[in-house]
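Following this message is one structure expressed as structure tokens.
Yeah, one chain of the complex is gone here, protein chain that is, but the others are all in their spots.
And then chain A:
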Amino acid sequence: MNESALAREQAAPAPGSSSELVLQVEDFTLSFSETAEKNLIDGVSFQVERGKTLCLVGESGCGKSVTSLALMGLLASPPARIRRGRAMFGGRDLFALSEREKADLRGNEIAMIFQEPMTSLNPAFTIGHQIAEGIMRHRHLSKAEARAEALKMLQMVRIPAAESRLDAYPHQLSGGMRQRVMIAMALANRPKLLIADEPTTALDVTIQAQILNLIRQIQEETGTAMILITHDLGVVAEVADHVAVMYAGRIVEQGPVDEIFNDPQHPYTIGLFGSIPTLGRRQGRLATIKGSVPPLELMPKGCRFSPRCPFSDSRCHEQVPPSPLLGPNHRAACWYAPLEQKLGALQ
């Protein structure tokens, strides 16, 4: 077991060799103040392949949204300061681009869908205008051409009677329809990478199912790589190829979706799964994760989950855990991973 794990570790760093890497984030570290001892995002690394979906999972404040905003170049700096790391996208480091270069990428090669479709659409303009705006900005088409393109996009996201909806204002559409418009807008310039931040959280479940289906179909049609940010493990199971679980600014576990769900290794991941009620027959009380996320200043030097972890000891508090490879592309940042093997040492 140990030897094969070692062999896998050596073979691991080039999982993108056969498939096309769209984005590669390495050691991304960010803080919101010059002097802070602890970083808000601390050493985050992940990659996204063409046509695949990476799900960033975590609870509020874990840094998943900040990560996506940083990739989009949407964080004001100052106060945000990227302290280390890079994000390679098509041979360029996203963190090293000028404002002008970022503006050229945004809505073009990288697009984003936000959680709240009502607040992310401008209520004063028709949706046709808003979709066409991005097309004209990046593809330099005429107004009429851009409008025709906008119509095509509305049809692609299956908005019924698309032609008449071009001149509708956002308030005239339902929540699900608005989210379709957001998706149409995001995809209008055929982005290589789509970042969706909780795209279905504000929607009812029957509408959520429609939108998830749509996202999947469009991804198959266009081969867009996607980063989907969510806290809903059901959504993750349904759309993810690869999953990264974040806690307090670090990725604590990541791996292929089947590995994460069938062989979760980090105590936080295990606690998280235990916290969600299932649709099957009741199986006693829910497991819980004790306490809550401590404020950044009080975060331990070592593993940030250690104050809430049932397995933690003094080493966990003091030293940042390694991230051993536990399966194909599957890593967990824990001193006690793999759990069953290492627990003997606890007693």
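Convention: contacts are C-beta pairs under 8 Å (C-beta built on N, C-alpha and C of every residue); 3 or more make two chains touch, one makes a residue touch a chain; residues count from 1.
Methods note: contacts and distances are computed from a predicted model.
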| item | value |
| --- | --- |
| Complex member absent from the view - protein name from UniProt, among "ABC transporter ATP-binding protein", "Aldehyde:ferredoxin oxidoreductase", "RagB/SusD family nutrient uptake outer membrane protein" or "Stage V sporulation protein AE" | "ABC transporter ATP-binding protein" |
| Of A:Glu26, A:Glu116, A:Glu133 or A:Asp232, the residue in touch with the unshown chain | A:Asp232 |
| Per the touch definition above, residue among A:Gly176, A:Pro199, A:Gly249 or A:Gly302 touching the missing chain | A:Gly176 |
| Of A:Glu26, A:Glu59, A:Asp104 or A:Glu133, the residue in touch with the unshown chain | A:Glu59 |
| Residues of chain A in contact with the chain not shown | 59-60, 174, 176-177, 204-210, 212-213, 231-238, 240, 257-258, 261-264, 267, 270-282, 285-292, 307, 310-311, 339-340, 343 |
